[in-house]
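Pasting a structure below so you can have a look.
Missing here is one protein chain; the remaining ones are kept as they sit in the complex.
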Amino acid sequence: MLNIKTIDDATINQRVYQLNLGPQHPSTHGVMHLLLTLDGEVVVKIEPIIGYSHRGHEKMAENRIYEQYLPNPARMDYLSGMIFNHGYCMAVEKLCGIEVPRRAEYIRVITSELNRIASHFIGTMDYAMGLGAITPFLWGWDDRENILDLLEMISGSRLTYSYGRFGGVRNDITKEFYDGTRKFIDRLRSRFWDYENLINQNVIFIKRSKEVGVISKEDALAFGVTGPTLRGSGVKYDVRKNEPYSAYPEFKFEIPTRKEGDCLARYQVRMAELEQSVNIIEQALDHLPPGPVRAKVPRFVTPPEGDCYVTFESARGAAGFYIVSDGTRVPYRIKVRAPSFSNLFVLTKICPGHFLADIVAIFGSIDVTVPEIDR
Amino acid sequence: MNITQLPYIKDIYGFLGSDVMSGLVGLLIIAALVPLNVAALVLVERKVAGHIQLRPGPMEVGPHGILQTLIDAVKLLGKEMVTPGLTDKPLYWLSPIIVVAPAFVGFIPLPFSPLVQIKDVNVGFLLIFSFSSIGVISILMGGWASNNKYSLIGAVRSVAQNVAYEIPLLLSVMPIVMMTNTFKLGEIAQAQSGLWFIFYQPIAAIIFFIATTAETNRAPFDLVEGESELVSGFHTEYTGMRFSLFFLAEYTNMVIAAALFTTFFLGGWYGPVLPGAVWFFAKTYFLLFVVMWMRWTYPRIRFDQLMNFAWKVLIPIALVNLFITAIVLKVL
Amino acid sequence: MNTNPYGFNQYIKDILVGGKSLVVGLWITLKRLFTRIVTVQYPRQKLTMTANFRGHIEAIRFDDTKSHHCVACGLCARTCPSHVIKVQGEKTRAGDKKVGTRYYIDFSKCSLCGLCVDVCPEQTITFSKEYELVYYSRWDTVIDLMGRLEGSR
Partner (left out) sequence: MLTAGQKKLLVELKSSLAEAVPEGQISESDYAKKGYHLEVRLDKGGLRRVAQTMLDKRFMLETVTAVDFIDSFELVYLYATYYHQYCRVLTRIRIAKDAQPYSVSAIYPAAIWLEREVYDFFGIRFQEHPDLKRIINPDDADYFPLLKNFGKTKFTDQIDDILC
């Protein structure tokens, strides 16, 4: 990593020019605008400009009853739509004190983990594509297609699932889904060797990712970074383990972390998490309890007055819903804690001193989804 | 030695048989065949890329998408050649032409087979390398003239890259010239009747292959038009026919690079049963497949690593190889 | 090859290990070159949708009344987050229930959340298997489910 020369302001505006990376650029994972101030090819200052895909989810929440807000969470972080959907249901259930049957909890865990695998495929392979290797991206897409078919089998849609309902899930999982997931797990395990050797061991890939974009533990704490980006810097924090919710306490899985905190570490953490998610799905499928998939819930819930905060582990970090309710059927205020929002802001601290090519790598390794930031 | 040098040709055709005319006829043949060759190459690249990525590649136009590239060429011809404002008009307009012209000239000294060779220029080796370095100026002109920060960065990168890889390119081929002490490609190819030079000079072959991939901005060294960083580098602002000229030049340079590798290391036209030219083209196309194969496997190298790799690895090894060959030749 | 100085053997080891990983990478892509193609040529070949697939909603034809069971209660219209449904019904005879005559939805605004299907007391609407929701004009997306059932409007 280059140690940036201390450029005093006088020379700074002669040699330095501004380059807009985005909002329309091949490797910005959505409509993200990074305003770079470059000196030659070395980045002096970076300022992410957001707001291009702001649709006012939090304002919408104040005009809709709790049920009508169900489709919105999946549109915030569209890559982990299922996780956000279950998260919102969990928040309302905690507010109203609804008890979710065990089978519904297991189905929620299975679908969330499948969604996490699909999202990590995008995160890692999009990172590899940012470095110029296009083939792994399409292999990742091929594996992700199986997951989308599986989730379409039960929830009916491929990306924006409205599968969760207050008190459980909309419909039960079918036998076809059960066998399909088993087959998918074996197929995926055989593919890990390919990804491992094509990307992880590849010398060009390692040279492009080692010691690039190092996030230290203190930076992570100060900037509120969570998720695989934080676990790449050596902090073992995963909401599923630290603040167990739904049925996660009943499964045995570890939290992969790396010490270096550079792009390679984050990539390896995400790939290791794939295996952990597959283990969780397997355990969940083995002991899937019988019983109803949805608790007895009134058609339109009216939670008591008060507020509550629920956090859950989305594919990008510790997301959360802070709901303030005033006793009517319409929430008074819903604040969504988007992990990408804080993960993105770390860029301004770690990017100066890198090359232009590294910016694309670091931005890819942090793996943000833009609608989640703009909400 | 080629057809036109047979003694009786001159007195039969008189002026028609003279060297100038044969050169002209040769150039005409190149001008006709090379674009077709490039069209086939682009299709093969898209098919190889497709099958590596578990998809069939273009299938729509013609049986199995064979006419896809021709239709693309017609589309590009039809597309309007947009010239963005504030561009440096003369440079912007000249750059695609200058990038294609040297690419065609590179075909003259290539020894396709003992009889089929346009002109066995006695400095064929130098002619190809000097003309191929003209391409860099046009990339710089194109990048600078299109008034776009991304293309400027791409152009500046391409100059540094080509300069850095010209040296190992030449150094890796000097041992061949020392072994055959001639610059005529025909004779170099002829000298490999016994054992191909790749067995004498394996290291030189690897260095030459890496250097030519970098020279033509291909595979892991395609920093000049790195899609995911510089949108598409120096030819971001080019549309229509100008864009396809850049494409044409890139693929022609690739063909020349592969052809050079076969003449220097894989024994030009020598092959067990088939006629010379068939072997020559078989080897060249296999090499082109390897180059395409590499493109869809590796990520892109960062710019400073590119420079380190050239100056700190390729050049020292090439020099050592040259030194050893010199000693061995002296001793034998 | 990076900037910090280190021993000569590390230099050679780097090149050899790097070279091997490059060759292994090539071997993997070659293996994939000959594996089966997984993509479907969409316009030529079409996939069949799964049972639970959510196209836009449509009315179910029941055999007892040869038509739908909609009683135009308007619950679905009220619960729809994007106000996409308009239901009209009329009461033919004094005592009976109302019978739905018009059921307009504008599926360009529908977010396919399934609340209307869940909340319908008569279970008369469900998801269709239509995924090609493409029309030339904005007004083509406003369809009448009752009409489509009888196939007239």
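By letter and in written order, the chains are A, B and C; residue numbering begins at 1 in each of them.
Note that in this section a contact is a pair of C-beta atoms (placed from the backbone, for glycine too) under 8 Å apart; a residue touches a chain by one contact, two chains touch by 3 or more.
Just so we're clear, the structure is a prediction, and the values are computed from it rather than from any experiment.
*Asks:* Which of these, A:Ala318, A:Cys351 or A:Val368, touches the one chain of the complex that we don't see?
*Replies:* A:Ala318
*Asks:* Consider the whole complex, including the chain that is not shown, and state which of A:Leu35, A:Val235 or A:Leu288 touches that chain.
*Replies:* A:Val235
*Asks:* Per the definition of touch given earlier, which of A:Ile65, A:Leu159, A:Ile206 or A:Leu288 contacts the omitted chain?
*Replies:* Answering carefully, the residue with contact to the hidden chain is A:Ile65.
*Asks:* Of the residues in chain A, which ones touch the absent chain?
*Replies:* On the chain A side, contact with the omitted chain comes from 50-51, 54, 56, 58-59, 62-65, 68, 94, 97, 221-224, 226, 235-237, 242-243, 306-311, 318, 320, 322, 324, 328-330, 332-333, 335, 337, 341-342, 345, 349, 374-375.
Following the convention adopted for this analysis, only the chains that are shown with their structure count from here on.
*Asks:* Return the chain pair with more inter-chain C-beta contacts, choosing between B-C and A-C.
*Replies:* A-C
*Asks:* Rounded to the nearest whole Å, what is the centre-to-centre distance of chain A and chain B, using the mean of the C-alpha atoms as each centre?
*Replies:* Going by mean C-alpha positions, chain A sits 44 Å from chain B.
*Asks:* How many angstrom between the C-alpha centroids of chain C and chain B?
*Replies:* Their C-alpha centroids are separated by 48 Å.
*Asks:* Centre to centre, by mean C-alpha position, how many angstrom separate chain A and chain C?
*Replies:* Those two chain centres are 22 Å apart.
*Asks:* Hunt down the residues of chain A that sit against at least two other chains at once, touch-wise.
*Replies:* If we look for residues of chain A contacting two or more partner chains, we find 135, 139, 142, 198, 202, 204, 207.
*Asks:* Would you please write down the residue numbers of chain B that are in contact with two or more other chains?
*Replies:* 52-55, 296-298, 305
*Asks:* For the complex, give me every residue of chain C touching chain A.
*Replies:* So the residues of chain C touching chain A come out as 1-2, 14, 17-19, 21-22, 24-25, 28-29, 32, 38, 50-54, 79-81, 111-115, 118-119, 127.
*Asks:* Quick one: which bits of chain A touch chain C in the complex? Just the residue numbers, please.
*Replies:* For this pair, the touching residues of chain A are 64-65, 67-72, 75, 135, 139, 142, 145, 149, 152-157, 160, 162, 165, 170-171, 174, 194, 197-198, 201-204, 207, 299.
*Asks:* For chain A, which residues are in contact with chain B within the complex?
*Replies:* These residues of chain A touch chain B: 17, 19, 25-27, 41, 128-135, 138-139, 142, 198, 202, 204-205, 207-208, 355-358, 360.
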